[in-house]
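Every protein chain except one is present and positioned as in the full complex.
Chain IDs A, B and C follow the sequence of writing; residue 1 opens each chain.
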Amino acid sequence: MDMLQTSIDGLMIGSTYALLGLSFALVFGIMRRINLAFGACLLFGASLAIYLEPILGWGAWGLFVVTIVGVALASAYVERLCFAPHSKRHGAVTAMVASFAVWMQLDEISSQLLPQRTHAFQGIEVPNFWWGEIFVRGDQLLHFVIALVSILVLYLLLYKTRLGLLIRATADSPDTAHLLGARVPWLGFIIFLLAGILGGLAAFMILSADGYVTPLFGLWSTFKGLIAMIIGGVGSLMGAVIGGLILGLVETHAGAVLGAEFRDMVTFGLVFLVLIIRPGGLMGVKIYRTDSLAQERV
Amino acid sequence: MLEVRNLVKHFGGVRAVDGLDFKIQQGEVFGLIGPNGSGKSTTVNLVCGVFAPTDGEILLDGIDLGAIAPHNRVDAGVARTFQNIRLFSELTVWQNLWVAWRDQPGQEQGWVSNWFGRSPARRQEIQKLLEFSGLGDKADHLAGNLAFGEQRRLELARAMASKPKLILLDEPAAGMNSAEIKDLCQRVLAMKEMGMTVLLVEHVMELVMNVTDRITVLNFGKPIAQGTPIEIQNNKLVQEAYFGSAENAHGGVS
Amino acid sequence: MYSLQGIGKSFGGIDVLRDISLTLKPGQRLGITGANGVGKSTLINIATGFLKPDSGHIQLNNKTLTHQPAWAFAQAGIQRTFQNTRFLTTANLGEQLLLAARAPESKRRLTKLIELSGLQASLHLFPDEIPLPMLRKAEVIRGLAASPEVLFLDEPSAGLTTFELDQFGVFLQQNLGQKTALVVVEHRFDFMLMITDSVVEMQLNRGLVKRGADVKT
Partner (left out) sequence: MDMYLASVLTNMTLIAFLALSAYLVLVVGEVSFGQQAFFGIGAYITASATALAGAHIFWGLLAGAIGGASCALLLGLLTIRLSGIYFAISTLCFAELLRFFLLHLRFTQSVDGRIIGPDGPEGFSNIRWIFENHYQVTDFLLLAVTCLIILLIVLFSLERSPIMLGARMVGNDPILAQSQGLNPTRYRLSFITLSGAVAGFGGGLFALFNTHIEPAMFGVMLGIHGLAYAVIGGLGSAVGPLLGVFLDIGLLESIRPLAAYRMIIFGGLVAFLLVFRPEGIISPRLVSRLKSRWRNRHV
């Protein structure tokens, strides 16, 4: 029974990791870029929300809205400053380092907004309940549902609309899409906004489940997102969702069996193994292969 | 229709295009030929905006294309195919057309249907275009899985999907065998019948001589002759510069 | 003696090369022509080790190279140029050429070749500051510095005017040396005839077909 309880807890947490992973996969799958400042954007959004809460007085829903808007704004800022100027093929490293620099900046701004080490973060209250012998936290169940719905909305956006088609065409071949009239630089901006909104959702859910924010949240969420993306397959959206769920499962099980201190290490070990044995991840083999082919083209 | 005036393009010290003038009339198939490295592809890329010209003007219906950004040239009415096929291989055939799609001027549909793309009228039109390209039953195949000839036809259909005033065909016969070239001839002639204006850049003579109305011959970025296919074939200068030095005049099939 | 035997290669189920064979004696000069898309570039990439053939063997002086990595091909003495010229963007020309010539013998040869080509003035420049005809020469010098067994030129004429091409051809003829075999993939027939002594045409699915005097007009 414990096994089952742990697995369900893992899936609930995994669903928020899936959103983090999706944010990375969106950016990497379409633009082949890594945004190191992602976690810092999340931290900034959360800090802004807590800072404004006494002023606005909207309670948990205020936190929800301000967090998402804050993260999206920060994400857009990062795109303009760090990614738009380095859109050429060789700009990947430079863009990554620039985003690291902005990470430091956003971190500092966040700690100016919230000078203490921990701050309470209020969640939306949902009663907990027992489902047979399994304890279900109401807020986690709500988050699980929100995560599923946002994944579904993202899917519909990407696969059923013209904007999504343009985004996918750009992922496939940016030059051709550009020549066919897609505004590729603008699409990059949209993608960062989308990633920001997803990240903001995830940030709200994770923080309200924990009940507090610390300055370490930025680094933590960057790691979780990257790892979820890598396990599932670099750049594959479906892979990122599966990777997030796997990450949640592995973490909770490792925590339950080996103890909390081993939790992170088991995931790092897992990622390292995945990279060495199957660099394309579980789902993203195709992107890995086209990337390495493109590198080898004479 | 399309008017090119004194077009010049330098790369470093190399003059890829060096003072090119020509005019294409509405409904005409216009050929641009010349040995490799004579500046044909550069001309295509200049018209499409991949390169900015060093000097000169490109006018489409009197509008200066130079002032229009490359990604807006499709909306301005210029569509093209590519020498090396460039399809979105992860998208289906239908989606490849829908990416490039523009509604017929005067029959634009609302943003809701634009957003989702699935209005019945539009589906019918896209299907018609697929039938024309001989891809009628392959709408849901991934473009990357099509055979070489089919990919070329899909590229052609995609260029037509944006309802351009002018279609540029950049070496559409490259790598084709003679049966495929014959098929391509038929298709280009059909496009002409539908009233489209085509700029054909090619060195497979079999295609050029059969479908074009007029031809300009380039050598080292400069036009050396202009005329109907028959005039060009009998032009001494062309024979000397082109057939004397180019690898073969018989369309790659000897 | 360099030989390709029965080379086959397919991409995604489509045969690009089928049973291609080719033998080169030291000092031989061979031209390869053919329409776009028949697999000339693929052939060069296989012959220089950048692609692995699906079938067939590659031998140099009775040593089998087929499954060696590309750098081993180069070390064995198979050099090439690239269609669009290929240089580092982060070092000046002189440094890059020097890298190609590691043995003292090659260094001497390199200095001589640089002198003959008139490249001295460009040595401190970055490749993107050097005009194309110079870069083409530099690329050939880079290939020739180590006195290779075989030198492959991939469309060396692209972007050159007739005059520049003539100069380039003369330069090649004078500096190839007795030992080095040359393979040129090219569209420009006049240039090809100038620097090669036989020409084969590559045809779709038919391999290499000898072209005789009929093309010499």
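Side notes on the structure shown:
Just so we're on the same page, contacts are C-beta pairs under 8 Å (C-beta built on N, C-alpha and C of every residue); 3 or more make two chains touch, one makes a residue touch a chain.
Nothing here was measured: the structure is a model prediction, and the numbers come from that model.
Within the full complex, the chain left out of the display contacts the shown chains A, C. Residue A:Trp103 is the one among A:Tyr17, A:Phe64 or A:Trp103 that touches the chain missing from this view. Shown as candidates are C:Asn92, C:Thr162, C:Asn175 or C:Gln203; the residue that touches the absent chain is C:Asn92.
Within chain A, the residues in touch with the undisplayed chain are 28, 34, 36, 81-82, 85-86, 91-94, 96-109, 112, 219, 226, 230, 234, 261, 264-265, 268-269, 271-272, 275-276, 279, 288, 291-292, 295-296, 298. Of the residues in chain C, those that touch the hidden partner chain are 48-50, 69-72, 74-75, 79-80, 82, 86-92, 95-96, 98-100, 102, 124, 126, 142, 146.
In the analysis below, only the chains that are shown with their structure count from here on.
Chain closest to the overall centre, judged by the mean of its C-alpha atoms against the mean of all protein C-alpha atoms: B.
Averaged C-alpha coordinates put the centre of chain B at 32 Å from the centre of chain C.
If you average the CA atoms of chain A and of chain C, the two centres end up 49 Å from each other. Taken in their complex, chain B has these residues touching chain A: 48, 50, 70-75, 80, 82, 86-91, 95, 98-100, 114-117, 158, 162.
Interface of chain B with chain C (complex): residues 11-16, 35-37, 83, 148, 171, 174-175, 177, 204, 220, 243-248, 251-252, 254. Residues 160-163, 165-166, 168-169, 171-173, 175-184 of chain A touch chain B in their complex.
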